[in-house]
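Only one protein chain is missing from this complex, and each of the others stays in its spot.
For chain A:
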């Protein structure tokens, strides 16, 4: 449905998007994630046609759309700030694109009402945006996109202005909408929970380049590099400095651990970063390491325990049984199969 072919964006001498290649299948829900300034919103705006493309091509629905006007691309966009026309009612906002198309008032009203019913907005059609709550405004913005029946929906951090509870509700609504409409959706967020829960595939961006593309669980379980491993997952993966002790073993936190399943051989003495997720540190069996608890983040059903395995080796562990206390020294266990190794450049060692 969407093909980005080596697209780049330069502002003056500064490259914001650097030769991105990406294919999005029809009906797919793709989420762009990355830290602030990584170019995820710029890339979305390039697909929308709101940002000129310095080089490369954008294809949508099999047609080259690099220089096409936004409307001619058959895409609809939901903005972070909603961008509702404040002088128009909800119905006028939703029907604006149809009005520009030249549709009659009766036909417009019928289509707007149909879209409004899907989003439970039927009772708000005559209100102005100022008289709506944040969640309602967001639904109107989505309704404005739906009513056009576009090939592709683009979402630019649509939930970032909502409070936590509303964000969860709207997230579920967007997921439901994708199941109902089955349209292609591209979604930008910096919230990895949104990315993990909504996406069919996640695109992780950094410095205008794609770091990794894959299913959420693939990115979580099998990251290509240190950046993706650290970016996906909350709390982030623990990274422990280690040294290769043999072709398939590393010395880390004073222990020598054999890492199973490595297809490449480690050079003895090679410096590595050993990645281990917080939930993998409380296995019932495996290699045991002592942890001096320094801080406990109690969440009720579970806790995040911050401590050190050795001097200058801080870690976070997810604790699901009992109530850990600051100052305690407790044994942690991990399965060596859960270790992820990265070389000095941050590339994954598989």
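Convention: a residue touches a chain if its C-beta (ideal position, glycine included) is under 8 Å from a C-beta of that chain, and two chains touch if they have at least 3 such contacts; residues count from 1.
Criterion: contacts and distances are computed from a predicted model.
UniProt records the chain missing from this view under the protein name "sn-glycerol-3-phosphate transport system permease protein UgpE", selected from "Cobalt ECF transporter T component CbiQ", "Carbon-monoxide dehydrogenase medium subunit", "sn-glycerol-3-phosphate transport system permease protein UgpE" or "Ferric uptake regulation protein".
Check A:87, A:215 or A:265 against the missing chain and you find that the one touching it is A:87. Of A:76, A:185 or A:332, it is A:76 that touches the chain left out of the display. Across the interface with the omitted chain, chain A contributes residues 48-50, 69-71, 75-77, 79-81, 83-87, 96-97, 99-101, 144, 148.
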